[in-house]
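With one protein chain removed, the remaining protein chains of the complex are shown where they sit.
The first chain written gets the first letter, and so on, giving A and B; residue counts start at 1 in each chain.
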Amino acid sequence: MRIEAKDPVVEFHDLTVSYHKKPVLWNIDMTLPKGALIGIIGPNGAGKSTLIKAAMGLLPLGSGFVRMFDQPLDKVRDRVSYVPQRESVDWDFPASVMDVVLMGRYAKLGLLSRPRKADKEMALNCLRKVGMEAYVNRQISQLSGGQQQRVFLARALAQEADLYFMDEPFAGVDAATEAAILGIMQEMTAQGKTVIVVHHDLQSAAEFFDWIVLLNMRLVASGPIDKVFNNDLLQETYGGKLTVLAEVGELVKKRQIPSREKY
Amino acid sequence: MDAFYIITVSTLIAISCGILGCFLILRKMAMVGDAISHAVLPGIVLAYFITGTRDSIWMIVGAGMLGIFTTFLIEFFHKKARLQTDAAIGVTFTWLFALGIILISVFAGQVDLDQDCVLYGEIAYVPIDLWITESGQNYGPRALHVSYIVLILIVLFVRVGFKQLYLTTFDPAFAATVGISVSLWNYLLMGAVSMTTVASFDSVGAILVVALLVAPPATAYLLTDKFKYMLIITCIIAVIISFFGYYLAVYLDGSIAGAIVTVAGILFMLAFLFSPSNGIVFKRYLQKKEAAKLSQEPAQ
Partner (left out) sequence: MDTFFEFFSFSDPSIVAVVIGSILLTASSAVVGTFTFLRKKALVGDAVAHAVLPGICLAFILSGTKNPFFLIIGAFVTGWLSLVLIDNITTRSKIKEDSAIAIILSVFFGIGILMLTHIQHSGNASQTGLDSFLFGKAAALVGKDLITFGIVAVILMVTVSLFFKELKLIAFDMNYAKSLGLPVKAIDLLLTTLTVLAVVTGIQAVGVILMAAMLITPAAAARFWTNDVKTMTIIAATMGAISGLIGAYVSYVAPAMPTGPWIVMIISAVALLSFFIAPKRGIISRAVDQRKLQYQIMDENLLKALFHLGEKNDDTYKGRTAEEIIEKRHFPKARLMSSLKRLKREGFLKKKNGLWAFTEAGRIKGQRVVKLHRLWELYLSKYVKIAADHVHEDAETIEHIITPEIEAELERMLEYPEMDPHEERIPY
């Protein structure tokens, strides 16, 4: 079940992604709509994070391409923001909350220039939005998991992008943070921004998102929630693995197949 | 005056190393720093042999290239030969260092270098080795000039690239998504480490440079969780270890570089045990207090 978006912001065209030469995503082909809160759902190891990493150019593409705003990523980097998984960084790092949020402004600054007062005010504003203004000068090592996630969100807000990719922003956060983050996302989409979220909890997915992408090594479904969030498709996503696909994936790795043959 | 020159030179070197070290330890690349400091040796020996002098800019540049080559080689062994990272580091630096030592033995007659110098430098000779121009003008110890020039270069580098270095250290994936080249800045940093290692080589030797790269920043890291303070504390530690290290060496009649490193080690242990925020003694005290509080509260 693949429903094309009417007003597409992101287009995945025949995307195949390998990890250490082993294909983990096969032929992902879909378009995602502007101004929607989009959830990428699937079991563990389905390639959810891989998909957005590949979209952000962090992993080499086996084949196919991704376009955003009808452009390649490099042309529109300043309109796209990426929020990595919270665990991907070392929170013992000597930085304050303000330092981290200011990183969101780095791309907008030149090589030599330092963040100016306006940047700091802007960062403070973002912190206010996520309810963290009281923690501006707190060191990040002293934050709880939920607070860390809010800081990451504030950093993304400081980028002033139009398209956001977020890797598991709801993982391991408290209920208050969950509500706060969801509120901000809804506000963002109301302003016409697009938010794409990797999510693992089916229960909440039904409440959170307007558009759902069901993923398990391949695209099972992509479409408005009322069309694709049903038992049959979920069964297909979470039910039995495609053993042949996995076996062939292993073979591709073993034989070190070049991403695409030439002749 | 001799003591002053020696302490000043070692302080300047320790500050240069410490600034770079702050980034190295946060990138979890301390052992790559170790590898580079060993691996530049053949470059140094060859540069000595070819140019015949020790104060050649080409030596710093040449050996600096070798440092970058080392980083590349480690990556090559890891990616192309699929060797695990720790082994890739180990194989690379021991091989290059062995080559350097053999070159020293082979050129023993022609090169004013010996194995001891490789190990712990000759900082005691700093006041004797003067920079005298052809017209006879005496500008003071040569090493002094080298070390402050290196420090200036390092400070400039870190100042100019601060945002990029800081961001690629903290969150490389995010840095890549905003268009900062993670590998470029990695190689630049490694180039700076190599250059500093080579410039410090005369004074502290190849191996003890590692201590200056890692110990003061790690000590500072235990004392603060602000990056700016980490840099400042590293600089203060550089002064302390140079001063006390010198007098410890005089007292024991031993190697100055060895003594400086010994003091750096003592400071690290003190911070590890007694740091107000991170020391294990203080942490234990807090835990005890917590436990006492819990036991006082009535059971529910």
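The definition used in the following text is that a residue touches a chain if its C-beta (ideal position, glycine included) is under 8 Å from a C-beta of that chain, and two chains touch if they have at least 3 such contacts.
The structure displayed is predicted, hence computed values, not measured ones.
When the missing chain is restored to the complex, the residue among B:47, B:60 or B:261 that touches it is B:261.
Residue B:30 is the one among B:14, B:30 or B:146 that touches the chain missing from this view. Per the touch definition above, the residue from B:6, B:74 or B:218 contacting the chain not shown is B:218.
Even with one chain removed from view, chain A keeps its contact list with that chain: residues 1-2, 14, 16, 26-27, 29, 63, 92, 141, 217-220, 242, 244-245, 247-248, 251-252, 255-258, 260-263. Of the residues in chain B, those that touch the hidden partner chain are 25, 28-31, 33-34, 77, 80-84, 86-87, 89-91, 94-95, 97-99, 101-102, 105, 115, 119-120, 207-208, 210-211, 213-215, 218, 221-222, 248-249, 252-255, 257-262, 264-265, 268, 272, 278, 280, 283.
As a working rule, only the chains that are shown with their structure count from here on.
The geometric centre of chain A is 38 Å away from that of chain B, both derived from CA atoms. Within the complex formed with chain A, the chain B residues making contact are 26, 160-161, 163-164, 166-167, 169-171, 173-174, 176-180, 221, 224-227, 229-230. On the chain A side of its complex with chain B, the touching residues are 53, 56-58, 74, 77, 80-82, 84, 88-90, 92-96, 99-100, 103, 106-107, 109, 111-112, 114, 139, 141-142, 155, 159.
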